[in-house]
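As you look at this complex, bear in mind that one protein chain is not there, while each of the others sits in place.
Now for chain A:
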Amino acid sequence: MAPHDRLTTLLDEPAATALPDVPPVLAVEGLTISYGGTQVVHGVDLAIGRGQSLALIGESGSGKSTIARALLRLLPEGGRADGRAVFEGVDVLALPERRFRPLRGRSIGFVPQDPGASLNPVRTIGAQGLEAAALLDLGSKAERREAVLETLAQVGLDDPRRVAASYPHELSGGMLQRVLIGLAVLPRPALLVADEPTSALDVTIQKRILDLLSDLQADLGNSLLLITHDLAIAAERADALVVLKDGTVHESGATTAVFAAPSSAYARRLHADVPSLNPERYADLRAVGERRHRDADATPARIEVAGLTKTFGRGDDALVAVDDVSFSVPAGTTHALVGESGSGKTTTIRLLVGLETPDGGSVEVAGAPVHQHSRAELREARRHLQLVYQNPFTSLDPLWKVERLVREPLDRYGVGTRAERRDRVREAVASVGLSEELLTRRPAALSGGQRQRVAIARALVLHPDVLVLDEPTSALDVSVQADIVQLLLRLQAERGLTYLFVSHDLALVRQLAHTVSVMRHGKVVESGPVADVFAAPQHDYTRTLLASVPRGAER
């Protein structure tokens, strides 16, 4: 049986997590999970040694989070787990709920994916912390309260008293994730299950949270099951890896082995699709724009932003969202705006496409100012300036079919005859690599990657010169992201499109942009050609950002 072979190789591996004479903290054998009648996880095996860390890697729908839930016996209604999951010598799947409940929290801790949604919004942090402290069997309430404050300090929160008195909405995502980690480690569990603990966080925060998990593991000696979609994070943080796809293990073993020399086709593909591991993957396609950039002096800039400023609110509440931002983008190249949440990059592009009016400064697209326009002129300018949104799951009208979604801009601008419009739609859909069969589908019947292709086709159908891409791949899996990036680069090489690419992912920027502006608190702190900025960052913040990119470095 293949799963057992895999388990044996895992256990035989010298650098693998479990030493032969020490039984693993957790050994999962033939874990099968189904919802209703549908099996989603098919016979998964894995083992975590005491004090070791194991990363479970997979894309959305691979079943990785489902496995985490099943180990904690927190599957939603209708979920069913079979097989064995032996934790400290006891098969937790076979225990009745009454016997398993004492293990939850006390022996197996859980760190969830979305810190913003994982604490009760109408109870204080302290009140929820006391629940975790109750698992320590301390005598008095004062001792429990003390334990909560201690753990909040331990996870690096500066003012534990204030944090304990706060409600979740009063804290940032990074602080909430620290709180959740603190509550999870407070009862000193032997195993910590962390389900994508950083996917909802900014990249610099991500690094700090992962560092915290590693430090705590070193201090407390717990084992860690880290669930992630990011191979680079997994390789950087875990002793062993299990690569999951469609509910089946494709590869597993010590990190050094799996990461350096993946043997399964899927793991190799996953490795190739992670931007930070393959900065030069699209060098050929990117070189086309690079040449245009070098000749930039000859051609006028396609986008010219100068001294752009925008303030929201007034008086004490005033917030300078965009503060004297300038950059220019030569035709046919990609300029990246990089920054974390609240850096002002989204406001900048809203100003650029005329959705907001600036307080000062100017934006010119193809030599024409965007803002001193009448409504009709602005409409005409937008024709050459199209926006592709971040989340294809929410940016497409769910009731419309693909054909109508792509055709809408043509209808709006009254382009051509009905037959000409139909041809333009087909051309646009073909150019993004979608088959014509999809024209009659609604968004719900498309995958995330297909949806984003539809969004790009919709932007291209008017034959614009400039595409503003607002984190176009951040809602997508890495393999889908790789396809979209390749598509964007091909379209740029073929049509000479100019891109303004907004992202928080520096590795992605390295792969596809030619010039970059790093934004922080509404200001551009550093800008220049991508190669220069990445090779020799001048500003501390840029260095922090670059250091935060997980590279899966050897441990």
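Definition applied: contacts are C-beta pairs under 8 Å (C-beta built on N, C-alpha and C of every residue); 3 or more make two chains touch, one makes a residue touch a chain; residues count from 1.
Simple rule for what comes next: contacts and distances are computed from a predicted model.
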Protein name (UniProt record) of the chain left out of view, among "Dehydrogenase/oxidase", "ABC transporter permease", "Putative membrane protein" or "Acetolactate synthase": "ABC transporter permease"
Which of A:E131, A:D246 or A:E304 contacts the chain that the document leaves out: A:E131
Listed residues A:T346, A:S431, A:Q452 or A:Q511, member touching the removed chain: A:T346
Among A:V86, A:L183, A:L285 or A:V365, the residue in touch with the chain that has been omitted: A:L183
Residue of A:S34, A:S53 or A:S118 in touch with the missing chain, whole complex considered: A:S118
Which of A:P24, A:G63, A:G109 or A:G448 contacts the chain that the document leaves out: A:G109
Chain not shown, touching residues in chain A: 69, 72, 74, 76, 101-102, 104-106, 108-110, 112-114, 117-123, 128, 131-132, 134-135, 162, 165-167, 169-170, 180, 183-184, 187, 312-313, 317, 319, 321, 341-342, 346-347
